[in-house]
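After this line comes chain A, so read on.
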Amino acid sequence: MNGTDRPAAWQSIAALAASALLVSSVLVVVDHFSRPRIEAERRAAAEALLAQMLPGIDYDNSLAASFTALHPVHAGDPNGVYRASHKGRPAAWVYAVTTGQGYGGAIELLVGVDPAGRITAVRVTDHRETPGLGDRIEAGKSTWITQFEGRRLGDPPAAAWRPNRLGGAFETISGATITSKAVTDAVRRVLEYDTAHRGDLPAVEKGQ
Partner candidate 1 sequence: MLLEHEPGEVLHPFHGGLRLRHYKRQSLSSPVSRPPLPARLVLPLCQHQGRAGRLLVSPGQRVLRGEALTVAEAANQVPIHAPSSGVVRRLEILPTIACPEPGEPCLEIELDGEHRAVAPAVPPPWRAMSAAELQRAIAAAGIVGLGGAVYPSAAKLLAAGQEIDTVIINGAECEPYISCDEALLETHPERVLAGAGILARAAGARRLVIAIEKRMRSAERKLNARLEVTTVPTRIVKVPSMYPEGGERQLTQVLTGREVPLGGYPQALGLVVFNVATAAAVADAILDGLPLVERIVTVTGTGIAAPGNRRVLLGTPLHHLIADCGGYRPGAARLVCGGPLMGEALVHDGLPVVKGTNCLLVLDAGEIADSAPVLPCINCGECSRVCPVQLLPHELHWAIRAGDLGRAGEFGLEACIECGCCAQVCPSHIPLVADYRRGKAEIHAERQRRAHAERAKARYLASQERRQAKAAAAREAAEAEQRLAGDAAEAKARIAKALDLARQKKAKRTPMTTPAPSRSRHR
Partner candidate 2 sequence: METAVLIIVSTVLANNFVLHRFLGLCPFLGASARLDAARGMALATLLVLTLASIAGHLIFRFLLVPFGLEYLATLTFILIIAALVQAVELIVRAISPLVQRILGLYLPLITTNCAVLGVALLNVRQQRSLLEAAWFGFGAGLGFAFVLITFAALRERTDRAPVPAAFQGAPLALLTAGLMAIAFTGFGGMAGD
């Protein structure tokens, strides 16, 4: 560190710090301009998925903010719920549930239910099923998952809440009977839970 052509240690550090200063200044500016938009986008993205769950339902609260964790007692009980409200009155419920009966492991689902107990939509949020077979439960991969819309307990009757491959009323994904059954079962369980416990759920508070 003593030759004339090599800078002293403090000089190197200073140069480094100076460039760090410059670079971070630029980033601070970029952040200043992009931050509001990013946050808006982030919120919108979170809402968008939940909004998919409630087609045709009017609500005026933030679904993402309305989440309440539930404590499953039995296997198949939902582990959380989003509550939609319209003008202060409950408009719909979106249950989050996990079933362990998938082919490759746990399948996580959202099940939307309207006040009449009818399913508004079902979406898979996470799963480990075989690509090409079980993964057709994803909305983006096939329309299979939409067949639950409008169904409710009793329609079809409880005995027929299973894939047609197993003698039920629902379509089966070919080559993935197990997956189909797991999802069908899980949806039925949510409806049963909804019927039994909806009254116990806390109401949507103001400002949520």
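Candidate selection criterion: all candidates are chains of the complex that A comes from, given by their letters.
We take it that a residue touches a chain if its C-beta (ideal position, glycine included) is under 8 Å from a C-beta of that chain, and two chains touch if they have at least 3 such contacts; residues count from 1.
It should be emphasised that the depicted structure is a prediction, and the values quoted were computed from it without experimental measurement.
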{"item": "Touching partner of chain A in this complex, picked from 1 or 2", "value": "2"}
{"item": "Residues of chain A touching candidate 2 in the complex", "value": "20, 23-24, 27, 31, 35, 104-105, 128"}
